[in-house]
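Once you've had a glance at the structure underneath, I'll fire off some questions.
What you see is the complex with one protein chain gone and the rest in place.
Coming up: chain A.
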Amino acid sequence: FLGEQCCTMKILTLLSLLATHLSASSVNIEENAGQFFSSGHTNNWAVLVCTSRFWFNYRHVANTLSVYRSVKRLGIPDSHIVLMLADDMACNHRNPKPATVFSHKNMELNVYGDDVEVDYRGYEVTVENFLRVLTGRLPPSTPRSKRLLSDDRSNILIYLTGHGGNGFLKFQDSEEISNVELADAFEQMWQKRRYNELLFIIDTCQGASMYERFYSPNLMALASSQVGEDSLSHQPDLAIGVHLMDRYTFYLLEFLEDIHPSSKANMNDLFKVCPKSQCVSTPGHRTDLFLRDPGSALITDFFGSVRKVEITMETINLTEPIQQVDGSVSDGSSVVPPGVHR
């Protein structure tokens, strides 16, 4: 009797242990799946714009190309990058080393590289074209490489550099874009569901004025200087004869060189880039419109195109919406608690 009872007891305990273990591991796979979809985006785009013309604005082209280089290195392909350069510095006749654009003096780092594709160049970089790219209202014969084909699950990085002032950014010395126009363009993008989250970085004088009018959700903005301050350039190169980079983007590039596709650095680290001691101006940022906590947003969410791949032997039911790890659901649908399904 005791033997039989013992056996059945043992079998029962074993079975219950097995059941709890299995249910625990299936809860783990649910959590893993929750973490998998936690950022809410499936593709990455970048719009990088240099708005200045003429040889003495070499540093603005170098700024844009260094961000282009970082973004490409972290995985965003050329087909997802819209690069707009208002003037050609690399093959300019004043360039003592043709087909190169350097970011460090003594010509250490050639940010132009051998594999660059510029989508809008020269006279094509205008306020109208920039706004058309953002809102998607382009003539039907525009080629794909010149379009921003983002959807509601795209994270977009927008980087602007050039000469600016309180409330405006100058395009090619002949026209300006105001902060109101920019805010309205982003609202158009939000209404048409053209982005999931948007990171806006601007490196100009009085750059913080450009983001003070934003009112659409899921926007995070960084600027290199506050209203009333000038953004300064970093270092001249005597062989080339002009200043090579702006301070904010120089330290941003240094920061990004340490980021690799599996890095876990988050936005709070990005806000610390270039303090006043290095930048002379005070960089600013704005996160009140961003629905997630900036500490949970990874750098690679915007600067890289990281494909999350995890191998698992378990099965998971995806017919019900997955509860995200931090409890938020990005598209506003109602949250259904996940059951333990097999």
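Note that contacts are C-beta pairs under 8 Å (C-beta built on N, C-alpha and C of every residue); 3 or more make two chains touch, one makes a residue touch a chain; residues count from 1.
Quick note on the criterion: contacts and distances are computed from a predicted model.
**Student:** Which one, "Mitotic spindle assembly checkpoint protein MAD2A", "AP-4 complex subunit epsilon", "Phosphatidylinositol glycan anchor biosynthesis class T" or "HPS1 biosis of lysosomal organelles complex 3 subunit 1", is the UniProt name for the chain you do not see?
**Tutor:** Choosing among "Mitotic spindle assembly checkpoint protein MAD2A", "AP-4 complex subunit epsilon", "Phosphatidylinositol glycan anchor biosynthesis class T" or "HPS1 biosis of lysosomal organelles complex 3 subunit 1", the correct UniProt name is "Phosphatidylinositol glycan anchor biosynthesis class T".
**Student:** Which listed residue (A:8, A:106 or A:142) would be found touching the missing chain in the intact complex?
**Tutor:** Of the listed residues, the one touching the omitted chain is A:142.
**Student:** Who touches the missing chain here, A:117, A:257 or A:293?
**Tutor:** A:117
**Student:** Decide which residue listed in A:91, A:149 or A:291 touches the omitted chain of the complex.
**Tutor:** A:91
**Student:** Footprint of the hidden chain on chain A, which residues?
**Tutor:** Against the missing chain, chain A presents residues 53-54, 88, 90-91, 97-100, 112-119, 121-124, 139, 141-146, 172-174.
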